[in-house]
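Yeah, one chain of the complex is gone here, protein chain that is, but the others are all in their spots.
Order of writing sets the labels: A and B. Residues in every chain begin at 1.
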Amino acid sequence: MAVKILLADDLSFMRMIQKEILSQRGYTVIGEASDGIEAVQKYAELRPDVVVLDITMPNMNGLEAMKKILKIDPEARIIICSALGQQKLIVEAIQAGVKDFIVKPFKPERMFSAIEKAMKN
Amino acid sequence: MKSSYVLFSLGKVKYALRLEEVVQIVKNENILDVPKASRYVIGVMNLRGEVFPVIDLRQRFGLVAEKEDRKKRIIVVKVLNRTFGILVDDVREIVEIEDEKIERSVSSIYGLKESMIDGLVKEGNELIILLNIKEVIESQEEVKVAK
Partner (left out) sequence: MAVSGIDSNKLRRAFIEEAEELLEKLDSDLLELENNPEDKDLINEIFRVMHSLKSESAVVGFSSLSNLAHKLEDVFEKLRSGEMSLEQSKMDLILGAVDAVHEMIASIAKGGHGEEIDITEILDELKLLCGETVTSRLESKTLGETKKKQIAIEKIWEFSEFELNQLKEAMERNERFYRLTCTVDPESPMKYARAFLVFTNLEQVVNVIKTIPPFDREVEEDDSYGELVVYLTTSGDDRDIYRATEVDEIQKVELIKLSYDDFLKGGDVKREIRETAEKKAKPRRIEKSSIRIETRKIDELWRLVGELVINKSQIEKLMKNVLSNGMAGELGEYIESAIDSLDKISEGIQQAIMETRMVPIAVIFNKLPRLVRDLSRKLGKQVKLEVSGEETEIDRSIVEALSEPITHLIRNALDHGIEYPEERIARGKAVEGIIKVSAYQEGGNIILQIEDDGKGFDTERIREVAMAKGMIGEEEISENELLKVVFNPGFSTKEEITELSGRGVGMDVVANKIKEQLKGDVNLHTVKGRGTRITIMLPLTLTILQAVIVESGGKYYAIPVRRTEETVEIVNTELIYEAEKTLYNYRGKNIPVIYFDKLLGKRAGKSEDNYGVIISHGNRIACLIVDRLIEEQDIVIKPIDDILNENHIFSGVSILGDGKIVYILDTSTILELS
């Protein structure tokens, strides 16, 4: 069964690219969110296998959204997506329980590898 | 290779000092008298807490001391950690001079000994003397620059 993925990024362009990459690889993007609040709502609603969460988003940032999602589902597989230079945020995310992270700009393989590793657990 | 120089004049002759030796160029103001010093030291200056002697280059070069002129400038130089003010007629500009344009082997000119000259530059009809300011200050020798 294809892996179901929720994409959360405030830039629709970024979501478009990610969706394109993931679909080509055979993943199913079952939902998109443009801010943290929406990401949490969509997670509760859709229960995806993996969430790819941008760390900087309006309304509720990725870190907060991640914490909320983990409250809903402690087993949630979350991959944080961040820009270079946000190492401190990533460390916080790891402490809060994120499974993996990828750094923008990234090559498609990075994303696949992170998702595959997340799915193993 | 190019280096920057401060171009100034004394009478009709043009001289230049290496920019890296120059700390600042200030107006001919606030020079304080000195109690006892050599002839061409006309006083001391206090610039940001540092007190240093001011040398009248005209007197040093054996030229007639001109009356005080507000157009005159003091070039503050630092050589081997000693600071001096050099009173000159007029500071013209800061120029860049190509190293290969500088004539290094110079014999005495206008009465200036060759040890006091770092080099010569010809710009069209103009002649610029690059001064070895350290030697000018430290040498005990009398200088008499021809007019």
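Following the convention adopted for this analysis, contacts are C-beta pairs under 8 Å (C-beta built on N, C-alpha and C of every residue); 3 or more make two chains touch, one makes a residue touch a chain.
Since the model is a prediction, treat every value here as computed from it, not as a measurement.
Taking every chain of the complex into account, the absent chain touches A, B. Considering the whole complex, the residue from A:14, A:46 or A:90 that touches the absent chain is A:90. When you scan B:41, B:57, B:86 or B:133 for touch with the missing chain, the hit is B:41. As for the chain not pictured, it touches chain B at residues 32-38, 41, 44, 46, 49-53, 55, 82-84, 137.
Contacts to the hidden chain, counted on chain A, fall at residues 84, 87-88, 90-91, 94-95, 100-103, 110, 113-114, 117, 120-121.
Throughout what follows, only the chains that are shown with their structure count from here on.
We define each chain's centre as the mean of its Cα atoms; on that basis chain A and chain B are separated by 70 Å.
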